[in-house]
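The complex is shown incomplete by one protein chain, all other protein chains being positioned as in the whole.
To keep things simple, chains are lettered A and B as they appear, and every chain counts its residues starting from 1.
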Amino acid sequence: MKEDKPASSGEITRRQFLAGAGALGAAALLPGHLLAIPNSIPDSEGFLVVDLKKCQGCGTCMMACALAHSGAASYSLSRIQIQQDSFANWPDDIFMAVCRQCRDAPCVAVCPVRPVRANKPNPESGNVRMIDPDLCIGCKMCLARCPYTPSRIQWNVELQKSQKCDLCVDTPYLGEKGGPGGTQACVKVCPVNAIRFVAKMPDQGSEESYFVNLRGPAWSKLGMTTQ
Amino acid sequence: MTSSGYAGKILRLDLTNRKAIAIDTEPYRRWGGGHGMGSALFWDFCKDKTITDGRHPANVCCVATSPLCGTIVPSAGGRCEVVGVGVGQYPVSWFTRTNFGGRFSTMLKYAGWDAIVIEGKADSPVWIDIRNGQVQFRDARDLWGKDTWATQLEIRKRTGVKGGAKTRWQDLDALPGTDQDRESEAELGRTTQKPATLCIGPAGENQTGHGALIHDAGNGAGQGGLGAVWGSKNLKAISVLGTGGVKVHDPKTLLQARVVTKEKYVTNWQAPDFQAWTRIGGLPKPIVQAAPPTDERRPQSCQGCINGCRSRYNVGYGNESACQETFWYGPYVRKIAKNAAEDTEINLKGADIVQKYGINSFVLQPGLHWLEHLYEEGVLGPGRQIPSDLPWESMGTLDFAEKIVHALSTRTDIGADLAEGWVQAALKWGREEDLHTGALQFSYWGVPEHGYDPRAELEWGYGSLMGDRDTNTHCFNYIFTNVSAAFAFGKPLRIGAEEMVNLHVKKMAPYAKDRPEVLDYSDANMYSEAIAQIVRWQQHYCRFYKNSALFCDLKWPDFVNTNVPNLEGATASTDAGEQVFWNAVTGDNISFEDGIEIGRRIWNLDNAIWTLQGRHRDMVHFAPYLYKTVYKKGEVFPFFMWTCRDEKGQWHYRDLMGRSLDKAKVDEWKTIFYRLEGWDTKTGWPKRSTLEKMEMGFVADALERAGRLGEEAS
Partner (left out) sequence: MSYSLSQPGESLSRRILSPVPYKERFPAGRLKPPVGVIPGDVRSLPELHLYLEPDEASLPGIRLEALSAWIEKCIGDKDLAESIRTIVAARNNYVDGCLKVHKILGYRLDQARRVMGESA
């Protein structure tokens, strides 16, 4: 995780808050007026979790994602990124990068567009963190702010705007309703079901909480480990 | 015609002058993509189509994608076709084809290119660095000599792309080597992906007939010696990074058809039918020809595949290899392996050896059998008539595997003679008899018999004979494998013979529609017009759907499918047939049968090229052993089951072992075939009337100028 920027006087970084609250208790650390910090944005009602050991590296999810959103298949414009190294061994040969629909999404917090942020939760679609292309000014701050590697925000070179996973809310080519409660193209097309939509927010304190085991006895019958 | 599915540009590489030229795809649109496009490009840019050795500088090698590449068409989008005059065949190296999977064709499309035309010869080794529209010739002198994996890793380093799966986004503009002075100021874009590289190893560098093209760890374009073609041109590698996309005409229909394929035609891996009779509908299980070394692995596939046929393991070997390269050494490993685990380990490490050297391991399948025979007969070995200092007594060990592959790849020891072709070597060594006895089973055009003997599997043998190489098209041959396996296990047959043939011929318009006799491989029917029709159908289907549209040979066509209640497979279906996907991507409105016709056109163009190369029906013969010996029952397998009709017209599965081919009858059959194709039966050359009906009058003109146009009267 990237280091937070240094806090200015009177402010507390999120990392310091979490560290302090865990070790000493919030009251000992915080100035009184910051004692009760509400979530600044509502939680998303949907998340994608992935099984890094299961993915067959076919890229179908990436192509389907770009297709469903834009009508063109593409890796660079896919909102899920599957990376692989042909010369590495399992399980380190593949990484699956999905947007985590973070609780206090830094990409939302950093969006400078006003009066309405371009990158924000969409209350009509389960508070999925979405970038409105009509509002995005292409500053790339969200892209840089995403603390994960690779950044879960993509840069659309043609439109000169950022974009991100919206759990298929805005997918004119999908032919089905997306968003929480609806269909996600990547989940639907994955030949081995290595991606799953869940409504329960994974633990926000670890990167690994989004990496789950989606195998099981049937996978074992195919001759592959379920560990 | 729309341009959907196509990138719109083709890249011509003039290696002699180190120039990259972009041309429009549009004039080649009617050839589909892949092979068709490659043949048409070869026709236009090869100035001397009489050449019969692919190492001739006039040779043109085309690497071609299809509109389906880079899209989610199931088990189609990941393949890539390579064409050109080959190396190492006998008596002539025909204009030929080879094909590989992985990520290359997807990345090439995303870089904005439909195909690459490789012309001329560089004065010193080069590799081509493609980053979207930016194409640069780079010095490969210090890559020359490296194996294919080391080459790709080094190129990755030179493009500045980090190793490991999990990496940051890379701006192409910021990568080392990006031309900052290029004309266009537009950003090149960003990617999280590694460059997709196609390269040669020592076998290609040394211009051996078994030189292959390798991509990533385990994707190989093995047949035809196209690796030697690259070697002759001083071309070490082509690397591609692409950040664009492929516009699809009807994305909704494409997505829907993809989902239908998964839900209707493919067995549910969570509750699978392990014995399903289907091609597209199987499980993501590696077709590794040894037991997997561990369960700590994943399935691995080409881009867009619906059930991967490879694997990556945690053991450090065998990654991405599947199929023949994992068993070329199998019969010998078994002689020394102490147990199944050791058997697997040596076989998979043997796969890695052939991948790294960039060698077509298929030559070793009957070839090593033959070399062992020569060694054991006292003819080959240290100080013998055919001198060889290889450690023959240690056949089966990894050390021997490495040594023989090294010799073949570097033209040392017996590799010096074998590099020019195995049949050529046999003749040079005074071993012509081996082609008559079957000790050397190189059945057609100096290339190895595949594993489906022409005396039994007629469409395979005839298709190879009437074409340019081992046809390697599995359209029908699971009839043999599924039925023979069922007989072997004493299991009830899931589909009876009559139903099997009817399920096929329902979809085999136009030549074989509702003509079940085309699948009657009995002795009484083996030289018939019906058999000629199935061969035509297969070659035309493959020339378009598999070699040009690039549907994967392992998964298509899907005629019968036990995952579907009425057993009808995905092929030609209205919900997920080949034409459904083609139309959804391109916006064309072809019927399934229209695709067969496009394939016929491409097949005719190929025959025109072969004709210019000097082909004549008098050269078109199987290797002598197929006429002189019988396919011995039980020596390789107890039976070879196939659909046959008896005298009463009843259908059965019958054993086809125990017969040979009759040379005179094969020759008569050729006449039938030529007549059906509209070719001169005296020569096998295309006729003007046939070509003009396909808007190929320009081809007829060229043949006429060369004095090789088929006569109309025949």
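Keep this in mind: a residue touches a chain if its C-beta (ideal position, glycine included) is under 8 Å from a C-beta of that chain, and two chains touch if they have at least 3 such contacts.
Every value quoted in this text rests on a predicted model; they were computed, and no experiment measured them.
J.: Could you tell me which of the visible chains the hidden chain touches?
T.: B
J.: Using the touch definition up top, pick the residue from B:Tyr265, B:Phe327 or B:Tyr462 that touches the left-out chain.
T.: B:Phe327
J.: Give the residue, chosen from B:Leu554, B:Ala623, B:Cys644 or B:Val699, that touches the chain omitted from the document.
T.: The single option touching the absent chain is B:Leu554.
J.: Pick from B:Asp48, B:Asp139, B:Glu376 or B:Glu432: which residue touches the chain that isn't shown?
T.: Checking each option in B:Asp48, B:Asp139, B:Glu376 or B:Glu432, the one touching the absent chain turns out to be B:Glu376.
J.: Just to verify: which one of B:Arg30, B:Arg141, B:Lys157 or B:Lys335 makes contact with the chain not shown?
T.: Checking the options B:Arg30, B:Arg141, B:Lys157 or B:Lys335, the one contacting the hidden chain is B:Lys335.
J.: Which residue from B:Leu41, B:Ala115, B:Leu254 or B:Val288 sits in contact with the chain not drawn here?
T.: Once the missing chain is taken into account, the touching residue is B:Val288.
J.: Pick out the residues on chain B that sit against the missing chain.
T.: The list for chain B reads 287-291, 323-324, 327, 330-331, 334-335, 337, 339-340, 343, 365-366, 369, 372, 376, 441, 450-453, 474, 477-478, 481, 484-485, 487-490, 554, 632-638, 640.
We take it that only the chains that are shown with their structure count from here on.
J.: Using mean CA coordinates as chain centres, what's the chain A-chain B distance in Å?
T.: 40
J.: Which residues of chain B touch chain A in the complex?
T.: Interface residues on chain B, with respect to chain A: 70-72, 77-78, 103, 106, 110, 149, 152-153, 163-169, 186-194, 216-218, 242-248, 251-252, 254-256, 258-259, 262, 266, 269-272, 283-285, 292, 294-308, 312-316, 319-320.
J.: Applying the document's contact rule, which stretches of chain A touch chain B when the two form their complex?
T.: Those residues of chain A that touch chain B are 53-60, 63-64, 66-68, 70-77, 81, 83-95, 97, 149-151, 154-155, 157, 173-175, 185, 188-189, 191-193, 216, 218-225, 227.
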